[in-house]
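Here it is, the structure, as structure tokens.
In this view, the complex is presented without one of its protein chains, the others remaining in place.
A, B and C are the chain letters, set down in written order, and residue numbers restart from 1 in every chain.
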Amino acid sequence: MSGTASEPALHRPGFGISTNVGHANAQRIELRRYDLVDDLIGHTSYTETLLLTVTGRRPSAAQVGAVDAVLVSLVDHGMQPSALAARLTYSAAPDALQGALAAGVLGAGSSLLGSMEQAGKLLADIGAEVRAGTGPRGAAERAVNRILDDGRRVPGFGHGLHRDGDPRAIRLLEVASELGVAVEETGWLAAVGAAIEERTGRRLVVNATGAAATILLGVGIPWHLHRGLAIISRTAGLLAHIGEELDQPIAPQVRNALREASWLTEEHGPTGGPDA
Amino acid sequence: MSGTASEPALHRPGFGISTNVGHANAQRIELRRYDLVDDLIGHTSYTETLLLTVTGRRPSAAQVGAVDAVLVSLVDHGMQPSALAARLTYSAAPDALQGALAAGVLGAGSSLLGSMEQAGKLLADIGAEVRAGTGPRGAAERAVNRILDDGRRVPGFGHGLHRDGDPRAIRLLEVASELGVAVEETGWLAAVGAAIEERTGRRLVVNATGAAATILLGVGIPWHLHRGLAIISRTAGLLAHIGEELDQPIAPQVRNALREASWLTEEHGPTGGPDA
Amino acid sequence: MSGTASEPALHRPGFGISTNVGHANAQRIELRRYDLVDDLIGHTSYTETLLLTVTGRRPSAAQVGAVDAVLVSLVDHGMQPSALAARLTYSAAPDALQGALAAGVLGAGSSLLGSMEQAGKLLADIGAEVRAGTGPRGAAERAVNRILDDGRRVPGFGHGLHRDGDPRAIRLLEVASELGVAVEETGWLAAVGAAIEERTGRRLVVNATGAAATILLGVGIPWHLHRGLAIISRTAGLLAHIGEELDQPIAPQVRNALREASWLTEEHGPTGGPDA
Partner (left out) sequence: MSGTASEPALHRPGFGISTNVGHANAQRIELRRYDLVDDLIGHTSYTETLLLTVTGRRPSAAQVGAVDAVLVSLVDHGMQPSALAARLTYSAAPDALQGALAAGVLGAGSSLLGSMEQAGKLLADIGAEVRAGTGPRGAAERAVNRILDDGRRVPGFGHGLHRDGDPRAIRLLEVASELGVAVEETGWLAAVGAAIEERTGRRLVVNATGAAATILLGVGIPWHLHRGLAIISRTAGLLAHIGEELDQPIAPQVRNALREASWLTEEHGPTGGPDA
């Protein structure tokens, strides 16, 4: 697919690139070899097509249901800094909604995005060891110790707000169990929890991103892409916030509060400022 | 919701802002007054929750089906510049997937995003006139003339590649009709097409963004937010391209081609360059 | 430079692209035909190299001084929503400073970026008419009437805060005059101000972006790129705010205020929510 390494790039058709994701000509569009119009539009949900496009395989109904659950669970969590950033940006540039969504997505940061990815990587690493012959308990213990020795937090566990249990996580694992999805991965997640308790004496609760990563891995989405699903989910919430900004703006109040915070008053002294 | 205009911002609780999108405390999370865990996760699809969150109303099955069709139709269209931008950015910064997705989204530009929004606005303007008593035909003619007089293109019609008909558009309108969704709006769209033909003598085909905007308006999504749905759709395709970049990278070939294009050779002369 | 239109893209070296901005090989790097190392590093300021790179011509000292004044004038304006967005984003994702700067830049929006560009375009349009033979007064009047008839504001004039005169604008035009830069363009700007007063009876003050656009046009920067200079300027201020966030964070207080604004209390009712 990538052509011979030694052949100069410029002489290969389309400079040597190709893709299996999708193709189009004037009459037809294919998405992973399915005809977009005849096979997909009006026959599949967005989530089903998302899975097909990303994994290259048509998903089962159970897999779609589990991923729907993940996408639903991360849509919104009250007025977050990312929602505020999106609303402020939209207010400043209403002609460029994509900028506001980008600002909101960029602001979702480590607690949502990084956490999803790291939880996915942790479980994927354990899975790799398990496939090589190690038992899940031992693999989980080694992984947890490596992280805790580094002074880092174990991703997928703990939450600043939901200290007694993240209701979204509990429900997600319940849905996965009902649908028979991510059975192995859920076992690895439990092994991680047990390893944390054994090492620290504390029982940390699974959080939403930990449960989400478990399911995504179980349906075949590489951990490298987990952030993308969190982004798709959170974009729905950000879009709703931007829509609310149209009718019930908060940007004016925030701008007023900011102006008050940086108003230049006499106490800031005469011109000339301090010396270097 | 926005508080009294005269009261200083700093003295109002939460500096005077509030939201109806969602709320959370340590035990529960609500999305538009529905309990996220008990009512939504495992009971709704992403698309259904997207509609609830954005419009504030629980959608009907027909509305969900129509919006699913829209989201599926815009996922990918072959290797687009936005997909290339996303893959190049991911290759340069694999530790920040959100940056790659943002780059891809920003690059979707006018042909997808602007077009969706403008088509939605055009139909919304016609709808406003219709609700004020004008017939759709007259409203469409006035709107079309205004646009063509300005030297602009009528959004929602025509396509550089699919000159004899955009298969996605035909299928989308078929799905909307089967589901009984956006009946009025589809009539306005047809009136626009007729007005174009009457004014220019040319019969332009409806394109995918025109059909998509028709459906989104019909389910109650304000035209200001239509770009957001296009972005959610296209993000799925971009995520798939980034996933493919993990296994079958094209960035190396592109970097080689770019290096060849900007290689410093003797013909570029000695140091000193031209005078100012 | 772009190759023959009819020749297939894939058969041209470097797929038919080339650039005059810069070239490099293993030993040397050229920027607009100047040797980066021997001619520029340590011999020019950033602003001088910025002008050379963008316009392709080595600027005069007066031109550099005028552009320096523009870049200095737009660095910061108190705690703006864009600064808040940048600080919140950095707090959420400190491992990706570029995301925080991007969020801040995207949030600078219409009042800074769009305004710079529109003021530049307005003056460029007047300049085009003048070069075609019209007097500046008439060209300005026609342009102003076109804008006001459209119900829009004349860019470059007026300011929400500095109602009696934007001190930055006055100083910028003073600097331009002292340096003998943008003499013609300053005349066009004055003609616009006179045309506004004649049409509306109100004397609007020139604002910073209007004065900035005047100077940038005068040194040969196309109006399409004016936003870029505003961005470079504002990035310095955003970087300073992010630096302050490292030592004196405000994100925690903002997150607290947001949490208070969206805390789920009993008044939000039992599960089940309203019907569709």
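Everything that follows uses one rule, which is that a residue touches a chain if its C-beta (ideal position, glycine included) is under 8 Å from a C-beta of that chain, and two chains touch if they have at least 3 such contacts.
All of these numbers come straight from a predicted model, not from anything done at the bench.
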| item | value |
| --- | --- |
| Listed residues A:Ile29, A:Leu112, A:Val130 or A:Val154, member touching the removed chain | A:Ile29 |
| On chain C, residues whose C-beta touches the chain left out of the figure | 1-3, 8-10, 12, 15-29, 31, 36-37, 40-42, 44-47, 49-50, 53-54, 65, 67-69, 71-73, 75-79, 83, 94, 97-99, 101-102, 105-106, 108, 113, 117, 161-164, 167-168, 170-172, 174-175, 178, 222, 224-225, 227-229, 231-233, 235-237, 239-244, 246, 248-250, 252-254, 256-257, 260 |
| Residues from chain B at the interface with the omitted partner, ascending | 10-15, 78-85, 88-89, 91-96, 99-100, 102-103, 106-111, 113-114, 251, 254-255, 258-259, 261-264 |
| Hidden partner chain, residues of chain A it touches | 13-15, 17-19, 22-25, 28-30, 32-35, 38-39, 57-60, 95-96, 98-99, 102, 257-258, 260-265, 268-269, 271-276 |
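Just so it is clear, only the chains that are shown with their structure count from here on.
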| item | value |
| --- | --- |
| Label of the chain whose CA centroid is most distant from the centroid of chain B | C |
| Whole-Å gap between the CA centroids of chain B and chain C | 26 |
| Distance from the mean Cα position of chain C to that of chain A, given in whole angstrom | 33 |
| Junction residues of chain A, two or more chains touched | 10, 12, 15, 78-79, 83, 94, 99, 102, 106, 108, 113, 254 |
